[in-house]
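In this view, the complex is presented without one of its protein chains, the others remaining in place.
Chains here go by letter, A, B and C, matching the order in which they are written, and residues are numbered from 1 within each.
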Amino acid sequence: MLPKVLEKSKFAAFATALAGEYQVVGPQLKEQSKAGGETFVFGPVTDGAALRMDYNITLLSPKKYFLPMRETLLKYTTVGHPKAEAVMDTRQRVIVGAHPCDIYATWLLDKVFSTDHKDPNYLSRRERALIIGLDCAKPCDETSFCHDMGTNYVESGFDLMMTDIGEAYFVEIATEAGQALLAKAETREAHNEDFAKRQAFMERKQGGFHKRIPVDTKYLPEILEESYDSLVWEAIGRRCFSCGSCNLVCPTCYCFDITDKLNLDLTSGTRERTVDSCQLDNFASVAGGESFREQRSSRLRHRFFRKAKYIQEAFGRKGCVGCGRCDRNCVAKINSVETYTQIAGSR
Amino acid sequence: MATTAKKSVNVNVRYVTRVEGHGNIVVNVKNGKLEKCELDIVEAPRFFESMLLGRRWDEASLITSRICGICAVGHASASVLATEDAMGIKVSEQTERLRRLNVYGETIQSHVLHVYFLAAPDLLGVGSVVPLVQTHPDVVKRALKLKKLANDMCGIISGRKVHPISMTPGGFTRIPTAAEILYIKERILDCVGDVVATVDLVAALAGKLPNFTRETEYEALYCPDEYALYRGTKLITTDGAECSNRDYKKIVKEKVVGHSSSKHVSNKRSSIMVGALARFNNNWKQLHPKALEAAAKLGLKAPCTNTFYNNVAQVVETVHSAYKALEVCDELLAAGLKDETPEVQVKAGRGVGLTEVPRGLLVHDYTYDDRGVITDANLIIPTGQNLANIEDDFRKFVPEVLDRSQEEITLGLEMLVRAYDPCISCSVHMLDVKFVG
Amino acid sequence: MSAKPKLAFFSFASCEGCQLQVINCEDELVALLGAVEIVNFREAIDERRDDYDIAFVEGSITRPEDEHEVKEIRERAKILVAFGACATIGGINAIKNFQPQEKVSQYVYGDQAATFPSYPARPVHDLVKVDLKLHGCPISKSEFLEACKCLLAGKQFTVPNYPVCVTCKLAENVCLYQKGMTCLGVVTRAGCDPMCPTFGNKCIGCRGLIDHPNVNAAFDVLEDLGLTLEEVTKDFTMFDGCHKEITEKK
Partner (left out) sequence: MTTLSESPVLQESPYVPRFGTIVESRMLTAQEKFFRIVMEDGRPLDYKPGQFVEVSIFGIGEAPISICSSPTQGGFFELTVRKAGMVTAKMHELNTGDTVGIRGPFGNGFDPAAIKGQNVLFVAGGLGLAPARGLIRWVFDRRADYKDVTLLVGARTPADLLFRDEIKEWQSRPDCQTLVTVDRADETWTGNKGVITRLFRKIKIDPANTFAVIVGPPIMFKFAVLEVLSEGVPENHVICSLERRMKCGLGKCGHCQIRNVYVCQEGPVFTYDFVKKLREGI
């Protein structure tokens, strides 16, 4: 399908028009502070003007719309014969402004939740969501290492992909559903000069990203395996709080906990799923009290192994998209690039 | 009176219920003669002034709000005012408005709690609000609705009513959004009918309040711009005394009394009263017109010397707070909510924060060193100031009711204590004796 | 337990804010009152009976005479819940534990100091067995209601053993460290719907430390940010002054 051009001045109207039919979620300002600058989050909008398409990165990724931080799986009653029914979110959603790394992460989670046992709660949300991507010409900030992980370019996983070409967005149409969405916008055909501008963007992008990990990340699975007994884990583990922040903000983490909540009548309630973190003290402990990853260092190692080895081995692509959210949110300043660099050097 | 001349009465109430904190009433009448007449404070002492020593400027309001769960916003207000006074910190108009809104919230919450949950059961002849759930479900529903409104107001502005979070010297750590203020406004509007119904309810019950009067000195904070709650510019009394905030000790004088473990406060007379009635008696002219209307309906006229009418004054202040809160919401919305970061230049010095909490005048007085660490602290809590007055009331009240049964006398005394809405867990550290510095 | 469990509330050295939080459950109060019988709640009702099943004990123990009372409550109650920070960890009252007690009393009560015997604040579990701890200054309404439902359903209530950061992330807050501030949430037990960070203020540790806190790392991080050891210790002892890991650090 031929690309279109959407003037920036007409973008807000487009998003607002979509909001009539879908829940539109996109980047918005969460807060501003002297030391922290502007912080963004994905959130629902009814007025497209509230979207901040110039955002760098959001606190949580759009994952929260597919695997919510908290969600209800079941509703049940226990009077007489117990009854239970599944609770599904069937809202139609458009995710606006997803960056390539977050799109890549969505691709990975799609794999995870549709391989073997299919997860209906995830899939029901995912199938009803359309993604309008927004390409980026440079890393979000100095924490990002998406280039190392090869996630700053995505070829698919979106319905539309917008590229900033100055006064307008160059919009690639990847799916028919995307085309239907774009019908709600006032667009025009892409002319030669638009293609040229988009080419210029891609060239800028090429020069805009730099690798930061000194080894090629395709070797990380082997490097990690060799580092299993490295003292690096011990050293980093000492600094780690096991607070779980790294997992909880990660766009590719998908571990969860399931708990039952009763209503005050004590005869009805819900079964809830909450995202979980393998860094937490009790994550792998069983009823008898035994914990199978008791040391902080072993939990931390597990996280890095999952990100750059286990997931790669299971699904053929890296489990880390290099967005840097874990590192930005780590109070102990434990840093992925440093960690990979250290283990590569310490073998 | 002849029948009571030789009467002996022994009232010993261990832990007066439906008040905050542990207090005992001890009244001893022998052969018609009043021998002992005390409200003993048996709460475990908590030593807040000591706990403040060595603490940083930004911790003071967090620590002192823990003095009392019911007046937590008040303590936080007095605390930030004291720190701001000490360091010469100016706050924005927006901050002032938000703080006032917070105090209106707390005032409504506390008065509604007191009138409906603690005092009304006496007038309806039951032991607590629990039986009212069955007999007067509408009343309970209304009380909960108003309480929730007030709690939510404080929640939106400062995170929590019990121990507010975002109130800090210089302003707030989080500014509510315009949508949240609009929401508060809509919620208040939705509750106007309930406020009116509260006035009607109390107007209908007011006849049951004991007819007991005793003239005393009523003390309150005064603010030229409004009926002083959140802050004021000077202290005034109905006896015409007057002093600046920093000179509060000129009026709030403490005396050692033999029988009580707490020091008593008075000015010229043997006792002084603070609280809703004292504020009304001093500042009633500044009340919102709707509150004045309510006062007329309730038969409350200044100067009112019936202690039991403190409850009625609370209702009047509830009306006032609701309407003033509406005004403040409008002001905030008109000005638009701006993100502000509190600016504080740490400086050495002494500062005094005076505020009117639901139970009366509250004093926080700190001295800071140049690192912003507290070197001296003094806190005077309303119930502490009322103690002498309560006992003076006892002394007049008991002989007047001596012809009644012991149970009735006890109930009367308990109601009298409850009328003050005493907050005993804070009052235990209101003493001001210093040997340091 | 009988169809309608009997609840009682008691308080020692405290601000009674936790009891107030119970009355503040406006939406659930009527349902709660329908499901239980409250037989002792001095702050709100006249009745005081001793035949309670579940006792909620608020406040720290600071006087010899309180010990006797809390032991009596323990004997009568089938389940004893330590209610709020003062009861679970010593709370704000334990600030005074770091000063000589005579000085503390004298500063406040002068020559009458002797009238107020008081020793360093102790959490309730120091004196009697505690079946459940509901942390927080004040307790969280939602946690209290969850715990009530569990108690009524005969289900054990799991007190979170993960730090405030977890719930802070669920709430999608900006981490205070990113704003150049400090925060005790990294080692403080969650369960409060991260009130403080959500309202822009640091977590002051009112729920006490998690089970295996990395206290050393916390001290390192805070000292790196320019706080002195004394200041860091003060931060931690605002509520958790009875915690060995902290007091020994000092």
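Here are a few things to note about the model shown:
The working rule: a contact is a pair of C-beta atoms (placed from the backbone, for glycine too) under 8 Å apart; a residue touches a chain by one contact, two chains touch by 3 or more.
What you see is a predicted model, and the numbers here were worked out from it, not measured in a lab.
Considering the whole complex, the hidden chain is in touch with A, C.
Considering the whole complex, the residue from A:12, A:84 or A:215 that touches the absent chain is A:84. Contact residues of chain A toward the unshown chain are 73-74, 76-78, 81-82, 84-86, 88, 107, 110-114, 116-121, 123-124, 126-127, 156-157, 228, 254-260, 262, 266, 269, 271, 276, 278, 283-288, 290, 292-293, 298, 302, 305-306, 309-310, 313-314. Mapped onto chain C, the footprint of the missing chain covers residues 153, 155-156.
The rule is short, and it goes like this: only the chains that are shown with their structure count from here on.
Centre-to-centre, using mean CA coordinates, chain A is 51 Å away from chain B.
With centres taken as mean Cα positions, chain C sits 37 Å from chain A.
One simple way to say how far apart two chains are is to compare their mean CA positions; for chain B and chain C this gives 25 Å. Shared interface positions of chain B, defined as residues touching 2 or more other chains, are absent. For chain A, the set of residues that touch two or more other chains comprises 31, 33-34.
Of all residues in chain B, those touching chain C in their complex are 15, 17-22, 43-51, 53-56, 59, 62-63, 66-70, 72, 113, 117-118, 121, 127-130, 133, 140-141, 144-145, 147-148, 151, 158-163, 165-166, 168, 172-174, 256, 261, 425-426, 429, 431, 433-436.
If you check the complex, the residues on chain C that touch chain B are 11-21, 23-24, 26-27, 29-30, 33-34, 38, 41-48, 59, 62-63, 66, 91-93, 95-96, 99, 103-112, 115-116, 118, 137-138, 195-196, 198-201, 204, 231, 234, 238. By the touch rule above, chain A contacts chain C in their complex via residues 30-31, 33-36, 39, 41, 59-60, 64, 69-70, 238-245, 248-249, 261-266, 274-275, 277, 280-282, 296, 328-329, 331-332.
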